[in-house]
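Shown next, in structure tokens, is the structure this report addresses.
Every protein chain of the complex appears in place save one, which is left out.
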């Protein structure tokens, strides 16, 4: 480890990832969180919220493509898409790659964060904030789902901070929240959420999984390693009529091609891998 | 991060994983390396060599099953198996699970380490050192391959410290070394090696990959996340006639069943996932 | 920083000292605390309680000589001495160096710790536990002062864990506790306590200082840097008739000589320095 500035990031309750910082670009305390934009030797430019890396220049494509496309591809025609969270605009960018999308509503509680992202993280949003199909609403996701249009969205993408963070964040992973999200979906729709890490936080992961299962008849789990997180990130998909696990490599590739979606990490082959990889929940004695 | 004893482990040149230590069991400087056996809050008991976690109680099954079985299953009848490295005996354990194995030769340079493992790491070797099919040879792998029987082994498992460690270790990942290993194989045989991490050490990974490609006509890559390493571990398989990527889920499961192999992580489904997961080599700008 | 085992030790609320560990000797959870005896590259063998270094082979003389001798020398004839805390026996060792001492009572709450020290920390106690003048009592200091002989001790040395640690420890730095200690003193006696660090924990330090001032008419402060603590350690002396600050270099040296006290760090010159060094309390803006 070289001496100098670094970020100390929690990986579990008992482990931290320390990564050296090349350059600090901006640190700003917004109304909701401490947002830092900085550059790592290992990961390039990054958005850090309350000490946790959210996404980085070098590996964000692994995270955002994995979060967005399995659910999008599983829907036959995702015209209206809701994103909750995702302030840096990269989830919005991936959603808008699907040319069938007519409207993508992104709801983030932190307007200052979105402004920071617009100014400093162009490589993440890549202009998606200016796409005429995009609508950005600055509001608490919990409140938005109360008043949003019912039976409207085909796909809902939940791109939130980890479920084992501050209490308030937990509400966005609850049975009650998913029930409300479900009322916004036009059947057969599909919901996907990032779900933190199932190895280090098994109880929380299983809570989220069960909350999904209480609301959706089809629930699928997948994960991929995100280098800058220090762990593999889990994702959970829920639906009442669509099943991403049933899609073949060729069907996925065909859909991506038809919709004009270009990717670096995700494709039909990776799609199949996602739903075949074993999910290890928790640390069990050998 | 709680205050107290911890292990500071390199993940890349610019990042370290710091994990709190519950209990130190033994620290011993052998002729070749500093060996520690300790207990982590996050990972249970673990073997640490020169500051790097080699395997831990809670996640070693993910590593050892992933290393051993894809190659073993790809061979129609692996009777003679060579393991180089793998001092803690868990790789040997996995190999011996295949009831078709008649002889498993394990060659490790560090006899003191093997003795430590026998005494303190019973949950890893699980008696495999006492299996009548097992032969443990304390010798430098580089020297062993010079004089070992030619055209004898069906499967060779290389379970070595990372290729970006000390210079001496690099030789066990070289084109020349693989060429010698190849002379020991009874065609069609198969070789598998762990290969460190392709995201943080792309040049080294590509060197190893190219060394394999110069020796084998079929070379396949796969990886899985190992929590205690702080990264996903890559593996590379080489063969001149066998292709693990061609095996279906059901074929793998049938083989495991026939050979009496019980596993926790690896199965036919995971096998397919391994060879569909995308391998990301290096940190490229977005 | 080299990779490998290390201790992560709190220096303040916002800073930690990370020091590499050469060898772990023993980690034991006693009824009261987690005791570790280990060897540092920088400090040699050391006693660590609940993650905080208490004393180390290479610098303990700086701490123990500074704690004990200024008060001892300030007393014209310290025959009966009380030590509260000081489980490793080094404070007892320093007290017993004064050949005028007839009885040294050491009261430590943690009997298991004292046994560990006897077995593993011989270089600290150096046989002082076997001195016929020494009496070791395993008891809570708070309880001992309730029932101990009144008007008996000439010098009281408080060698306790830091005042900003767990709540229970704070009681041993309170006005009430010092009042009880005072009842044990044969006038004119003298009390000394270590007091943590006045720069990083100014409020706690001033609390301790005020508690002393409420009980003693003469209160003196001094400090010295202890390398393995990561900070300068403060000490406070209280008395109703004795004043260590009034002693000259030559007087101190003469007393040490008469009493047969050999030291490595403390002497008459250092005594004068102690009471001339400025005490900086707290972090004030420049």
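Assorted remarks:
In order of appearance the chains are A, B and C, and numbering begins at 1 in each one.
One rule holds in what follows: a contact is a pair of C-beta atoms (placed from the backbone, for glycine too) under 8 Å apart; a residue touches a chain by one contact, two chains touch by 3 or more.
A quick note: this is a predicted structure, and the numbers were derived from the prediction, not measured.
Among the residues A:34, A:135 or A:176, only A:34 touches the chain that is left out of the figure. In the complete assembly, the contact with the undisplayed chain comes from C:231, out of C:24, C:52, C:205 or C:231.
Contact with the undisplayed chain is limited, among C:24, C:40 or C:153, to C:40. Although one chain is not displayed, chain C still touches it through residues 1-2, 8, 10-20, 40-44, 57-62, 123, 199-200, 223-225, 227, 230-232, 249, 265, 267, 269-270, 272-274, 276-278, 280, 283-286.
Panel shows chain A; residues 1-10, 16, 18, 20-21, 23-24, 27, 34, 36, 38, 48, 50-52 of it touch the chain omitted from the view.
We take it that only the chains that are shown with their structure count from here on.
If you average the CA atoms of chain B and of chain C, the two centres end up 51 Å from each other. Averaged C-alpha coordinates put the centre of chain A at 33 Å from the centre of chain B.
In chain B, the positions touching at least two other chains are 1-2, 8, 10, 16, 18, 20.
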